[in-house]
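Missing here: one protein chain of the complex. Every other protein chain is in place.
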């Protein structure tokens, strides 16, 4: 008997605290699988955000560091600059990265830090109980947009992949999704490429992953995948927005 | 005898503290002229940045407020939201707006705050003595890039007009320059349109003005205009990047 | 005089809600009242509990480590809180989900088949918490029955069916609690 | 013993620089020394000044409101600092730009045509500050002539012409200062 | 209006609205996100402004702007978020603007935890941000008192043209207690035309700023601040004395949530004959310094105890106030743990023994 | 190496490099931008890392990262910038990381001014950020001492796994004084494998974080911090006694720039026969509390004076230390004004009169 | 022959795997597990083709897949 699928080596034995169906778990696992595949467990440092995935440092069996809310790219910069031989990635939610951490992500990308950013866009603040995020969809109800996001008051959702790909510093910027096996496979490929660019010292790499938050969306995990497909996908097109080879 | 050009009414009598030739003065004057022309002196509130133009509140004969470094768009949001009948603009340098204030400008633009932002891009931190700004040109020597901006370490200059125009919330985003009378005329038109959009309650408006800093560039004002034309213009194309009518 | 009840169950079982109902009843009764949730960093979907403190003068400490009464709606809560009930107090147990029986003799134990009562009246477990509330009011007499009933009536007045089934469940459970209490008091009195 | 000189002029006149040169000379001389710039929020291109404190033991307060000696390189500095010189101290004035003459009799006044000396040797005003330095060293004797000269020689060794003209300007100005000082001391001694 | 049962966090929001504060800018953070959630529902109903800021830095600068524009404005946050407001707090104080800020303190330092703590006392009362400024700091102990303090905070902020900071913790923010909004009358906002940026119609322009090119002017301003803080101490120092009438032997000092536990403990101890009472500061700045010193100088008081949910912060002010005349007993729980009445009782009983006091009637 | 004349700001940079700190992250702000400028020139020469951060918030998080990765790292800033580092300071302390931060204090509050001030004393010594943490705070008075303190700061930070904060002002940062770098020997960095994120090769993984889900663990950590701070007080409290040997009547307490003025004043006053000396704290936290108390208990000392460039911040610690045994004389200049020796002399003479001391020989 | 194994007590009952499986191998149990969730289990194990779609969709790594003999690789992941 040969095992063709099991828990990756680079994860600890801890069970995650995530809600049933939350795709944070899928993203975690893929990052760990890539670390295994690339054989970089002993030289990887992950930077945890503040958000539901704040506890990622319990799940990854690598050196880990935490960052204040939104500041993971700055912390990663600190680590990577002083230890360029390490593989440094941040893992951040949309409140963390696109709201409070906007300055840090734009500047880390623009300086071309040789880090990888895994960006989980679930259109809501998960951890704090479902408040509106910059990525919340128009009309989407959250605890701070009780009548649905009003674009006249709060503007349109921010598309980070598009925003970062306008910077002139070379980088790899891609958006993928986690709502079907097909998209999970694509996401895995994007993540692998992102880490490879870092290992080659090529550029900053950024993978936005559309993710679900059944708890705060108030629907089941399976319904959530559908909502993601129907509501988020049209606004958040998938694809590669930028590669270091561009221009 | 009819006076066809004089100091605008909306300026105080104070002489500016700017270095000889510094085009902050030109931008100030044009803002004041527009306030005069639109007759909005009594309902305008300007928000001063931290930077050489920190003292703009001494020069504008309107209500003025200051902001902490980089936070003018947040302060403007506070003023405009509670007094929507006012005309609120920020006046910010490139260190202020594009470095420390990146989060605030992106989010104010994305929320579609009905404010006007006058952005003075002089490719350097003027006030603090010529350190590198996010807008500093590749190879440009500054006190913190003594061998010239090294894009491998610091990335490429950030183009704010391009960056902000990717946001989906409607806005008016334009880049102009102050280095010749011709460009000053164009800038004035852009500024006027920006204020008009605000007064009509249409959208967020943003005018990036390429400006000179002879003192920190270490050349004369006239040479500075040439340097701007030859070095900055090719990288910072002028034009209208977005109008609220788009899309 | 101060009286407390801690109400514990799974995240989705609605114990926070019935705690509030109880507190509203007490408020109506002119009592001093405080409702204190557990809001610790628990795993999502884990156990949740709240404490309702009722008193006749301003409530000092809202921290009650040894509450007079405890309602446990599920097994983990039973395990965690059964030992904590203050001697002389009451332990109300959702017998539908908690097979264990406390061995303590210094407290009143009331077993209310909350889920069963709910299923009986609504076909689902959704109103099991209302049964828990009924049992608690009956077993503790912390708040007059009529005021809680009145509050429930106001609360659910928009949907007549829900109101009726809830009141029925509430009363049935109350009955169980009140009878147990009466028996216990009689026994204590007889000591 | 502590001795101070405040050196003041326009932003671009190089007073900060000569202050440093003087301080370097004093350091070489084994003296305790501090160079304190004005870095206040002045208008760009406005007046600038620095103070050099020289002493034979650790320097306490670097704040000197009444310095023993003052060099003024332009008119605004003259207006501002002339009244401040400590009685018994020296006021060195760039007579090329400052027509005013101090009326004070309790201090040594030395008028050095700094810009003229510079133009004479270099064709430009660029080295006026070196003249200011020379006049100051001569008029105050704060630091031995030889050490300042040695420092200048090291400083400009890369460009022989600049070195030579600077040394010439420095010495010429020093001469003016030293002579005035000698005369003044003689007069004071004669009192 | 009858008393209504309300969650502390929501009561804070409602109290602000009833105080005429129709603008709120904030960023979510546990355990007080419910304030923002409440405001996002309620403010549109009353024609007010709710903006979810992109960060606490931005939220604090938004209230700087709104306050400068002359309206009543509030933000609320919790410990790490309040740290991000340090620069703005200093600016608001330096620009002499009235603004109300609530910090629902949680376990720290760092990301810490979300449970109740009093570890931000120093940050609240000694400045937090740079420069010589102080906030007027209120520390209510019940939901009702929180409501009252919020409603009083606005007029106080306007009286002093100074930020008013309220501190509480998750216990108070998360619990429900009956609230009577009618118990406090709101003072209407004073005229702001003299300083607010409302548009310079029919008056000289107003400028809100805090830069001094001339250090003498900056110094003058600092001297004015000294006077302002003295005035606060003279006119707006609040505290509650609990069971201090009958010449108690021991004075316990505690504020906020901790004071509630102490109250229960004293009640119990008094039953056993211990003579002790509590001095509960309601304003932490100004601190009831004089009253404490006076108590320390009475003949009957022989011991002080301080109970905090911190390593011992307020105790420094207490020890100074009483001139370290007696050793001050100290008991704390930290990291999110609220002391129980039982452990406080045990501690205080022990203190009676240690300090050689009479204690229980024998 | 002979003494070289160096600007304070540049000497700070050079001292760090000589202490083996090859990484600097910072954001420009007057009056200390020269540190970053110097580092941008020098660090590449020695193979080090210089990054101009996008803000002080980012700079402080970068040092959090770099320090967590186990290298010596420094950032420098001035008052408003330091306020923006409050959250990170709390995180660094909570994660028990060694990092060195310099705050060149300027006139405040708000944007204030750029001239010398000591208005950030509270912020430095009482936390600044949220939660119960303290920085070890050094306050050197000369450029040479700044160099020594920077070089000592790294081993101290590593000894305690705690941030070390140095405070100075524009006077020291902008002036040039002779510096002897050889006067201080650097202690090499200790092994960091036990905690730093260097890659988990041949060891279990290291995690740098500061979140406690279990409040008991958070409480335990806070109790450990109490012990840490006690240890600092016992082992690393530094101060200088100036002219305190001959039973002076008055003790002046001053630190940093102010202490230099006081030194000159005392020198002058002693010439006139006034018997007074100075206690100059070098560490502001831990504060030389015991020494001050001991001095207040001698028979000869009859008065204390405090000189600060603030509204009076350190004076609170002094008054507590001496139990308000005597009224403490206080003189200050603020907003960027450095007191002159003359005015300090006048003030102290007056104090001798007011307090009824012997004063000048008659 | 592939064999799919669901760790009953790790499963949180989200049903992602049920939806993901092209062969409808997995279904949800009627019992609850230790955590109180209905869990996924291979109701029709013989249909399994070892494609790992279920496993890559599982956020909780509750699924392990083994094979006997050679296994066609459906995708590079």
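Note that the chains are named A, B, C, D, E, F and G in the order they appear, and that numbering of residues resets to 1 at the start of each chain.
Definition applied: a contact is a pair of C-beta atoms (placed from the backbone, for glycine too) under 8 Å apart; a residue touches a chain by one contact, two chains touch by 3 or more.
Remember, predicted model here, so these are calculated numbers, not experimental data.
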Touching the absent chain when the full complex is considered, from B:26, B:74 or B:194: B:26
Of B:45, B:167, B:184 or B:203, the one touching the omitted chain in the full complex: B:184
Positions on chain B where the hidden chain makes contact: 1-7, 11, 15-16, 18-26, 29, 180-181, 184-185, 188-189, 214, 220-222, 225
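Simple rule for what comes next: only the chains that are shown with their structure count from here on.
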Chain D to chain G, fewest steps along touching chains: 3
Taking each chain's C-alpha mean as its centre, the one farthest from chain C: D
Distance between the centres, which are taken as Cα means, of chain D and chain C, whole angstrom: 89
Approximate Å spacing (C-alpha centroids) for the pair chain A, chain D: 63
Touching two or more other chains - residue numbers and ranges from chain C: 40-41, 45
Per-residue multi-chain contacts in chain E, two or more chains: 30, 51, 54-55, 57, 80, 87, 91, 95, 111, 113, 115, 209-211, 213, 215, 336
